[in-house]
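Here the complex is missing one protein chain, while the rest keep their positions.
As written, the chains take the letters A and B, and residue 1 is the first residue of each chain.
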Amino acid sequence: MADRETREVPPPAADDERAEEVGQAGVRGALRRRLTETTTWTFLILLAIVAAFALLRFEQFATVFNFRNIAADASGLMIIAVGMTFVIITSGIDLSVGSVLVFSGVIAAKVMEGIGGEGWGAIGAGLVAGLLAGLAWGVVNGVLVTKARVPPLIVTLGTLGMALGSALLITGGIDVRGVPLVLTTTIGIGQLWGVPYVVIIAAVVTAIGAVTLAMTRFGRYTYAIGSNAEAARRAGINVDRHLIKVYGLSGFLAGMAGMVSLARFATTTIGGHSTDNLAAIAAVVLGGTSLFGGIGTVLGTVVGVFIPAVLQNGFVILGVQPFWQQVAVGAILIVAVYIDQLKRRAQERGERR
Amino acid sequence: MSEPLLEARGVTKSFGGVRALRGADFAVHPGEVAALVGDNGAGKSTLVKILSGTLAPDGGEIWFEGRQVTVPNPVAARELGIETVYQDLALAPELDPAANLFLGRELVLPGPLGRLGFLDKAGMRRRTNKAFADLGIGLQDTGAMVANLSGGQRQSVAVSRAATWVSKVVFMDEPTAALGVVQSARVRELVRRVRDSGIGVVLISHNMPEVMELADRIEVLRLGVRVARFRAADTTMEQVIAAMTGALGNEDVA
Partner (left out) sequence: MRRRWLLGLVAIALVATACGGDDGGGGGGDTQQQYKLSLIQGVKGDEFYITMECGAQQAAQAAGATLDVQAPDEFDASLQTPVVNAVVARKPDAILVAPTDTKAMIPPLTQAKAAGIKLVFVDTTTENGAELAESEIASDNLEGGREAARALAELTGGKGSVLVINVKPGISTTDARAQGFEEEIKKTPGLKYIGQEYSNDKPEVAAAKATAALAAHPDLVGIFGTNLFSAEGAATGLRSAGAAERVKIVGFDAGPKQVEDLEQGVVQALIAQKPADIGKAGVQQAIAALKGEPVQKKIGTGFVVVTKENMNNPDVRPFLYKSSC
């Protein structure tokens, strides 16, 4: 067996030294990235908006009372938007969230009504039923997207209609009003040390969502599938099972938002959620998540939820005509995403070597 | 010559009416670079996909370390110690190199946090930096998204991923196809290092000069069957090309 002539290969640099060098460059890069990240920019926009309103109408806008209300009013959307963040990062979409919210509320209210009485047993059973209903719709979405291979836009458009239609069938189109009063007075409008319970619930959901997305394997798989599903598959990740979990999560959180809404309003508010899906998507995109998948954070979504919420509140305080408010919110959405695009392109140019 | 590490015997595969492989054979041994060459449509990519678990064969046998095996999916291939650098790299562009290196094999923190799935990001970064350093890859900022790296750097990430995890056989499908001169040289260096550590490297390439330079042995596939085997040191590029086009065949030459 004739041997190949071996070439002189220079020995690799002392391993640890080189590794450290590479590591340091990484830290510098990470810092630069943090400063130019979308979330930072949209957060600054939010601060600018808050500052502007505070400047214009200080005693009316910049009060604990007002901020507390803004947060409470935004709590349902926040919960939905957390789920939507996961879905959009996988480069999917979930249009059914408003309908699932309503359906879950209807199921919960019917269960509470059916069990009867004013006690926490009925309430607890109703809440569990509502959450399970939301989860069920989410799993339906996930299974149709993965196994039937129907695009998420179409699947969730279908479940949007089916969930809302089912809710209307069950109720005859009339809001269910037999919710035990104690649910509203405690969780719905109650507070813990000055913070409304619904805000605490939304905050806890957001925190868990943020940690899961940023720090766990579940979050990493979400990013990977959104970035390159085929690569994830070849790396041994069960893409179908993960997507079912993600859509299931979105449905479950829509159900939770339905429970929060039921607690606040003591009625199913069937007619009030037809644009929740678009509001959630706008919030997620405003927060820096890419509709093409692979990029995004829950923290960004928080900012994205509060920008329209603060705008709407501030405009009412300023006395702007209601129709102008919609125009303004839409325009700012476009401006904010445009700024993000500029920043993204600049970052790409800077990092390429 | 030592026993083959991975062997294909009489593998067949059809796609509809097209017979891509018609009883193809292939073998790679430990510590060698075996090039798999052939013209377009010869069946190289199909054979690689079958041996790396991405496709299922219609017929034939696969032998690994002296016993017959099946490779039903990429995870099964990984468990045997087979890694693949795909032609499309199969990287997640929005993730950083460390995340890509550990894709599907993430490190988790010790203890209860680990059971919940909390990632050991620092640990993965450290191991990645070391792997890059070991393999002589000069990546300044390992926190950057892979999408923002140059073509050569991305290739390096894909190659080093395979090199880090491989224990037996690594397939490299067109590893320098889109690279410039300097980057190609680095990848070739990497290939040699991997080979020198005892791994069997299967090189699929159209780049004949590169094949002649890197490979220890060359196996030629034509129209779904093996038609020739050469020792690179004992042969010329012209002979190999002749075998690819059918003008020459020397099957059963040891």
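Miscellaneous remarks
Rule of thumb we're sticking to: a residue touches a chain if its C-beta (ideal position, glycine included) is under 8 Å from a C-beta of that chain, and two chains touch if they have at least 3 such contacts.
Everything numeric here is computed off the predicted structure, so don't read it as measured data.
All shown chains touched by the missing chain in the whole complex, by label: A.
From the set A:169, A:195 or A:335, the residue in touch with the chain omitted from the display is A:335, counting the whole complex.
Among A:128, A:208 or A:316, the one in contact with the hidden chain is A:316. On the side of subunit A, touch with the chain left out of the figure occurs at residues 41, 44-45, 48-49, 52-53, 56-57, 59-61, 63, 65-66, 69-70, 72-73, 76, 172-175, 177, 184, 188-189, 261, 264-267, 269-275, 309, 312-324, 328, 331-332, 335, 338-339, 342-343.
The rule we apply is simple: only the chains that are shown with their structure count from here on.
Centre to centre, using the average C-alpha position, subunit A and subunit B are separated by 40 Å. Considering their complex, residues 1-2, 4, 7, 9, 12-13, 15-16, 18-20, 22-23, 25-30, 33, 215-218, 220, 223-224, 226-228, 230-237, 293-295, 347-348, 351-353 of subunit A touch subunit B. Across the interface of their complex, subunit A is touched by residues 1, 54, 73-75, 78, 84, 86, 89-95, 99, 103-106, 108, 116-119, 121, 125-126, 129-130, 132-136, 139-145, 147-150, 153, 189, 192-193, 216, 231-234 of subunit B.
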